[in-house]
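As you look at this complex, bear in mind that one protein chain is not there, while each of the others sits in place.
For subunit A:
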Amino acid sequence: MSVDTATVRHIAKLARLQMSDAEVEALVPELNNILGWVEQLGEVDTTGVEPLATVIDQKLRLRDDVIDADPLTGGNVRDKVLLNAPDAQHGFFAVPKVIE
């Protein structure tokens, strides 16, 4: 499989990356080079092999069902959450107008 400029533009859109025509042109051969190289995995017979998503043999834990149990990641830290926001107004994250 290989990519062309239209595919690269589509992927850039999915990835939310604004790209100039020059950047798109440059990426086409680079991505094709890398994708051509990874396609050697096609040689490997993986029939019946389960995909490995995690290397450690343990079930994902669930947190205790307690509100604000952790002082760092629980509630009542609004100001800390907003501390690094490029634009925080009235205790909210502010973004360009979404709804007309």
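Methods note: a residue touches a chain if its C-beta (ideal position, glycine included) is under 8 Å from a C-beta of that chain, and two chains touch if they have at least 3 such contacts; residues count from 1.
The rule is short, and it goes like this: contacts and distances are computed from a predicted model.
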| item | value |
| --- | --- |
| Which of "Lactate utilization protein", "histidine kinase", "Acyl-CoA dehydrogenase-like protein" or "Glutamyl-tRNA(Gln) amidotransferase subunit A" matches, in UniProt, the chain that is not displayed | "Glutamyl-tRNA(Gln) amidotransferase subunit A" |
| Missing-chain contacts mapped onto subunit A | 1, 3, 7-8, 11-19, 23, 27, 30-31, 33-35, 37-44, 46, 49-56, 58, 60-61, 63, 70, 72-73, 77, 80-81, 83-87, 93, 95-98 |
